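Every protein chain but one is kept in place in this view of the complex.
Per-chain numbering from 1; labels A and B assigned in written order.
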Amino acid sequence: MALLNRHGANAVIWILLLTAPVWMHWVGGYTELGSRVLVMALAAMALNFLLGFTGVLSFGHAAYFGLGAYGTAMTIKYLVPSTPLAMLVGVVVGTLAAAIIGALIVKLRGVYFAMVTIAFGQVFYFITFRWNNVTGGDDGLTNWYRAPIDLGFTKLDILHNPEIFYYVILFFFAISVALIAMLLRSPFGRTLLAIRENERRARFLGIPIERHIWLSFVISCFFVSIAGTLYALLNNFVDPRALRWDLSGNFVIMAVLGGMRSFWGPLVGAVIFVVLQDYVSSMTENWESFIGLFFVLIVLFFPRGVLGIIRRKATS
Amino acid sequence: MSLLRVESVSRNFGSLIAVREVSMTVEPGELRAVIGPNGAGKTTFFNLISGMLQPSAGRIVFDGEDITGLLPARRVWRGIARTFQITEIFPELTVRENLRIPVEGAAGHRLQPWLSRDADAAVRARVNELLDMGGLAAKADRLVGELSHGDQRATEIMMALALKPRLLLLDEPTAGMGDQETYDITRLIRRLHRDQRLSIVLIEHDMRVVFHLADRIMVLAEGAPLEEGTPAEIAASERVQAAYLGKAAA
Partner (left out) sequence: MTQLVLFNIANGLIIGAFYALMALGLSLILNLSGVINFAHGGFLAIGGYLAYMLIPFVGFWGALLIAPFLTALIGLLVERVLIRRLYGRDPLYSLLLTFGLAYIIEDGTRFIWGAQSVPYQVPDWLMQPLSVQFFFLTGYRVFMMLLVGVAVGALFVILSRTRLGMRIRAGTLDLETVSVLGVNERILRTLNFGLGIYLAGLAGVLAAGMLGLSPTIGASLIMPSFVTIIVGGLGSLPGTLLGGLLIGVASGLTTTFFPSASEAVIYVMMGIVLLVRPRGLLGEEGRF
């Protein structure tokens, strides 16, 4: 893969993302859809740090996504309507939970690890469902709104101006993605690749496997909770569905669909999935069956994902 | 002081005694071979030394330190590196990337999220050095999974070397190889032994390799030590021949 190719692809992607509010209207989209795609893409890329690059399957990432969302919503609703503070709280809560749970489960592997991540995902779903005087229960947390961001020299009205909010989201997306890229290209990132490729060999190169998996898990959940905070802000609403197993599954399918082994794969997957879901759910009540069918078809016929197939063709 | 002292280790799996009171001493700079018929417990023996298994009895002392209870990753840091019967490498990474990982690890960079330019240059230089030593320079940027068996094995050996070990354990390095590849690997091992003055313990079935390389040979049969000596002594030993032939006849 020529260096030019990679830089070229990056450039195209960033240009598209930067100009999205402009061209989205031409293709029948709308800015808010673009914002939603970005949020989901960030979540999927965060998950893929663990899944595609460390080789560890987590099927409960929605828990930390949701914790980020609830942390944000509850801060604005109960504490102070400050967007930066709300985001901070959301990220801290999500990451802390990941650090603790990660430490508990890191001794497990493979399907058993996946099972436990699912179970823990459910724990938080259950908590938000039950603790309804605080979290609003099944109805969710309403009557709060993202507050304008005061930068000192200007105020960003992210509540009323979808374009401005899109760029704020893009800002956080860009920083997160840049950090992820930096980590993956570092010695630490290479160690994670080693664990993915051959855990035994990694162990016999002196790599402390559990510690690295824990770190990868925490980092992955850190970024996913950022996505969660943005999700809450985007919707001015959060409900237990932000923590549910189906959202966790959606993150995974986005990563797989786009191509787990490639950096931008989850973004591609998110674009396809979010747009598809948006379209199908407006067409029929039984959109869940279609999504389910979609999962089945991807797994059976398209496991390498879009970018996986493109890369194959390029190298052959 | 001996580099490695294995003191009467045993390992059983339930009622099956895989290794029975085997002792071995390796001096710095020695190249020792461990041979024996199939099922003699040679790989189990290696697993005990490298830490994959705990001995049911006995002690392992490395450079004066009792390492019997140490986890495998820790033993690597003490200076014991190994290769496996079935080559364990990172198949979807290039040769260069495969080597880079242990080099970075040995240089202490493993957890770092970024590398300074100097550190990066040092790592690259070391990787190139290893590539040349292993005869892999021409294939450096190809995926290891696509290389020939011999090249994969060479990569694995160089990965072990990247850790700057003091003791190298090679588990059947020429397994499944044709004559040319066997010759190449043997030459590589010989070079490493001489130039790097590495202590090496080698499990092998190919007697040509064993007699060409080894300073001393230990023979295991059915988990227990049968004989130990120089290549000449072992070649002349009737007991060893009986052990091999007996197995073949059975």
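Details
We take it that contacts are C-beta pairs under 8 Å (C-beta built on N, C-alpha and C of every residue); 3 or more make two chains touch, one makes a residue touch a chain.
The structure presented is a predicted model; accordingly, all values stated were derived computationally and were not measured.
One chain is not displayed; in the complete assembly it touches the shown chains A.
Among the residues A:67, A:147 or A:256, only A:256 touches the chain that is left out of the figure.
Per the touch definition above, the residue from A:109, A:185, A:241 or A:311 contacting the chain not shown is A:109. One of A:11, A:293 or A:309 touches the chain omitted from the figure, and that residue is A:293. Only one of the listed residues, A:14, A:126, A:171 or A:279, touches the absent chain: A:126. Chain A meets the missing chain through residues 51, 57, 59, 104-105, 107-116, 118-119, 122-123, 126-127, 130, 246, 249, 252-253, 256, 286, 288-289, 291-296, 298-300, 303.
FYI, only the chains that are shown with their structure count from here on.
Taking each chain's centre as the average of its CA atoms, chain A and chain B sit 43 Å apart.
Here chain B touches chain A in the complex through residues 50, 72-74, 76-77, 81-82, 84, 88-93, 97, 100-102, 104-105, 109-115, 159, 163, going by the rule given at the top.
Contacts from chain A toward chain B in the complex involve residues 182-183, 186-188, 190-191, 193-194, 197-198, 200-209, 215, 261.
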